[in-house]
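First, the structure itself, so that you have it in front of you.
Note that this complex is displayed minus one protein chain, with the remaining chains in position.
And now, chain A:
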Amino acid sequence: MSLEILGISVLWIFLYGYLIIASIDFGAGFFAFYGKISKRDHLINNLISRYLSPVWEVTNVFFVFFFVGLVGFFPDAAYYYGTALLLPGSVSLVLLVIRGSFYAFGNYGSKENSFYLFLYGATGLLIPAALSTALTISEGGFLKEKGSGVEFLAKELFTSPYSWSVVLLAIVSVLFISAAFLTYYADRAGDMPARDVLRKFTLFWSPPTILASFLVFASLHAHNPGHFSKAIQLWWMFGLSLLFFLIASYLILKKKNFGTAFIAVMLQFFFAFFGYGASHLPYILQPFVTVHESITNPTMGTALVVVFIAGLLLLIPSLLLLMKLFLFDADYVKGKK
């Protein structure tokens, strides 16, 4: 495997990791807020906060990891994105800041503050929408190169059907992934009232997820036919994604094997995300940046890969410890520790 393909795969794996755990996190924030206003907070909010408290910081690191890696492996991508995305990027940042700090304020500082919970819940849906625009922009057509720099065509982005379908998919996926995970978590905790509420959320968000996926495909066909036809060549990946979606929805509907159901959800998004990523190549940012042209210097690329492997050797056991203590420890999940 060449260095650039290795590099982009590493980054893509990280972005996938962020997609899953951040979705759980973002959705959980929204559900906690929704639980509060629909007066069901006594059922689900303790469960949610027991899961989120020890892991929220880790979620944030996945994101930092991705963009630091992108700058490292593909400095040109950082240049184009950096110049063009000052305003939209800053909006995403402000939302991330509000969410992260207000989580801590609400959770450790003054409990029962509805306003903090509102900000936390609302940003949970706005952030995926804001971040997904970076993926939309990578399809091309939203940046223009001028003599002195790069210009971001905000109007084009705001009026593009493709852009809106991606935003829609991002939001409903977040709610679906999160609900599926929390259903499983509630089931492990033996918390049946919470499980039933969350299971309904999962089933509610299941059809929109798949509808939004088809919508993205349809609008991609109009926006970027070249990418669409490459995606069609990888039809089996999207087919597997659909299959796992059906498995997950079936299991949740039948109220059994919530753990397997969540793994199926993860696989559903794994195949869709990697199918999308593979068909996007060789472009990172169409048409300015391809993986082949913008790869960093090979010495640095090799050093990054070495550090990456060493880092994983350190992180994986630590992450396993974290999961063992808080995710798979029945007593903790049940709130006895």
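Here is the rule we use: a contact is a pair of C-beta atoms (placed from the backbone, for glycine too) under 8 Å apart; a residue touches a chain by one contact, two chains touch by 3 or more; residues count from 1.
Going forward, contacts and distances are computed from a predicted model.
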Record lookup, UniProt, unshown chain, options "Pyruvate dehydrogenase E1 component subunit alpha", "Phenylacetate-CoA oxygenase subunit PaaB", "Cytochrome bd-I ubiquinol oxidase subunit 1 apoprotein" or "Na(+)/H(+) antiporter subunit C" -> protein name "Cytochrome bd-I ubiquinol oxidase subunit 1 apoprotein"
From A:184, A:258 or A:308, the answer for touching the chain not displayed is A:308
Among listed residues A:68, A:135 or A:240, the absent chain is touched only by A:68
The listed residue (A:32, A:84, A:231 or A:247) that touches the chain absent from the view is A:84
Of A:34, A:105 or A:228, the residue that touches the missing chain is A:105
Chain A residues touching the chain left out here are 53-55, 57-58, 60-61, 63-65, 67-69, 71-73, 75-76, 78-87, 89-90, 93-94, 96-98, 100-101, 103-105, 108-110, 148-152, 296-297, 299-300, 303-304, 307-308, 311, 314-315, 318-319, 321-322, 325-326, 337
